[in-house]
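Working notes, structure below.
All protein chains but one are shown at their positions in the complex.
Labels run A, B and C following the written order; every chain starts at residue 1.
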Amino acid sequence: MESIIVYEEHPKLERPVFIEGLPGVGNVGKIAADLLMESLGAKRFASIYSRHFPPQVTLDEDCIVEMANNELWYVRGVGGGADIIFLKGEYQGSTAEGQFDLARDMMGALLELDVSKIITLGGYGTGAMVDEPRVMGAANGKEIKEEMSEHGVLFRSGEPTAGIVGASGVFLGLGKIYGIPGVCLMGETSGYFVDHKSAMAIIGVLERFLGVEVDTADLKEKADQIDVLTAKVKEYEDTQNNEDLGYIG
Amino acid sequence: MESIIVYEEHPKLERPVFIEGLPGVGNVGKIAADLLMESLGAKRFASIYSRHFPPQVTLDEDCIVEMANNELWYVRGVGGGADIIFLKGEYQGSTAEGQFDLARDMMGALLELDVSKIITLGGYGTGAMVDEPRVMGAANGKEIKEEMSEHGVLFRSGEPTAGIVGASGVFLGLGKIYGIPGVCLMGETSGYFVDHKSAMAIIGVLERFLGVEVDTADLKEKADQIDVLTAKVKEYEDTQNNEDLGYIG
Amino acid sequence: MESIIVYEEHPKLERPVFIEGLPGVGNVGKIAADLLMESLGAKRFASIYSRHFPPQVTLDEDCIVEMANNELWYVRGVGGGADIIFLKGEYQGSTAEGQFDLARDMMGALLELDVSKIITLGGYGTGAMVDEPRVMGAANGKEIKEEMSEHGVLFRSGEPTAGIVGASGVFLGLGKIYGIPGVCLMGETSGYFVDHKSAMAIIGVLERFLGVEVDTADLKEKADQIDVLTAKVKEYEDTQNNEDLGYIG
Partner (left out) sequence: MESIIVYEEHPKLERPVFIEGLPGVGNVGKIAADLLMESLGAKRFASIYSRHFPPQVTLDEDCIVEMANNELWYVRGVGGGADIIFLKGEYQGSTAEGQFDLARDMMGALLELDVSKIITLGGYGTGAMVDEPRVMGAANGKEIKEEMSEHGVLFRSGEPTAGIVGASGVFLGLGKIYGIPGVCLMGETSGYFVDHKSAMAIIGVLERFLGVEVDTADLKEKADQIDVLTAKVKEYEDTQNNEDLGYIG
């Protein structure tokens, strides 16, 4: 294994659910995962460093450096009792090969932690304004698909047609290889901006799946701003269309 | 070995013939191999995953994901009795290094399966419309060249001058290293479109070589459409030439 | 380990301080490190060769070749008694992955040498002329930050906002992983030219930290030339601004 995984702690977890929330379309997955982690009081237990992240450090407000990495966090006994591991980070692998290698290395660590399910989070880019984002799904097996359908996830035949690229896809693929049921939850989003409203939709599914309630007040506020933004864009588009008609007529 | 090879089954095969049918020029090799596999009722026994395929999953109509891969299929006792292994897939390695690495890993698996012959399939791009595509050959030894000549494969000194790039070439090269006779069958094709007619020509050679008959009714229909297309392109070209003359005159 | 490390000598050092001075912004770090090495009479003890340096040799005045490399030099009992290891070279790794791999290999060697502190040197590009360059800092822990503050290093919350890229950053990150306190000293520089004055500022900090005095007469001379250059650029800029005002008025 090429990655360096530094453990701060080796938590004993009971068949944990793994939730991946790395950056992606509309940053939807990362926003949802980060809020859920905070809400549940998750704790970091490992950091992953790799040649496939940029060779650089960032600085915090105390000028203390942190090398580009991904992190594993955990929380025990959530809602109905589930233990959860989160994958958090600012980066995906820099190259196609790197994305595969990183997911493969991390999957090795997850198998050691006896992970029972994989939930990857992301945005489903529609290229158009979305009033009420739904949560679309893709699964690596029929059972988990059915389970997730019951929590409001929408599976539409063959979509997204472009497939799922990056960690959200590769973890499902590796899960299939190693016999770990997995699903990707994708919040609908225009993809044009960071989409808190779409993230809220994903949180809703995860609340039902995990049997918890997340304080989404802050997120709601940001989502409302997105509603305002969406309305303005639509208003503008309508104006344009009318003008176009005028011009044609 | 960097690749992940997942076996669904470890079939016992009698000195199997290996047929590679990955995407390439005019998709000729893939069309021929896929039809032959279907016709012979081949069965998948292994999937190959690698950092050299795109880091992504695609979805089937049930929204079940499949990670980018190549697959090995087999069929026993074909025609004169040959066991066959097929290499099927939607991808070749993403980089030059990846194409070599993948073929090397797969060759390792094939040697374990005691493969006796390598047949790689591809298109021979002519850059011009082809009425009656022939099957050109390149071999990694004299005996297999003679054997294939008897089945109608045409070996033209030093052609293709550009050599053979990708899996179709590398498998022959690796076969030479490890003492496995190999031949590349290339159906002539303009290279401008997916060429079912050229694939039919390859099927013809494989029918004779394997002593089987393949139902090519569907393929024939698509090939006829190509005839129509070819005729139209030629007609158009003739018109252009006449007009050009007119213009000059 | 992929790198080739060739030892001319295996010096026994007492918890040495490691100082990295590879090329970078304004070449500030390299100039400072090279002068300090020369002043202290450091001695080369190892050369590092790698696929991540350009595949080439350079020639000295006797036409004797040297392959692209990095070098480790040492000196014992400096000032207050510190043993020092320097990293000197004309190259950083050619790719992002290479920069990480190289630092990781070298860190392995440094751990074997029982290194006690890491000091990486570089330029802090301001994009504007700098009259009196200060030395900015970033640390991988609070203690070394405080220690360096006492020697005149300025830590400004969250700066540089772009982080620290390359060896100067990665060594701090790896140091954090392996429990070696580290700091990056960055001399302010416009970044537009090789900046000896900025290097002098770094030397000043290192003199205080190590309890030595470095003969900077040559450097001072070059720094004075930079003062002249800076003055001219400023004069020119002022003229431009006045003209601009005239033009607007």
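Miscellaneous remarks
We take it that a residue touches a chain if its C-beta (ideal position, glycine included) is under 8 Å from a C-beta of that chain, and two chains touch if they have at least 3 such contacts.
Bear in mind that the values here come from a model prediction, so they are computed numbers and not experimental data.
Shown chains touched by the hidden chain across the complete assembly: B, C.
Residue B:141 is the one among B:23, B:79 or B:141 that touches the chain not shown.
In the complete assembly, the contact with the undisplayed chain comes from B:166, out of B:11, B:166 or B:191.
For chain B, the residues touching the absent chain in the complete assembly are 93, 96-97, 99-101, 103-104, 137-142, 145, 155-161, 163-166, 169-170, 172-174, 176-177, 184. Even with one chain removed from view, chain C keeps its contact list with that chain: residues 4, 6, 49-68, 94, 98.
The rule is simple: only the chains that are shown with their structure count from here on.
Interface note: chain A and chain B, two copies of one sequence, contact each other through mostly non-matching residue numbers (shared numbers fall below half of all numbers used). One inter-chain figure worth recording: chain B and chain C are separated by 55 Å, centre to centre, where each centre is the mean of the chain's CA atoms.
In chain A, no residue touches at least two other chains.
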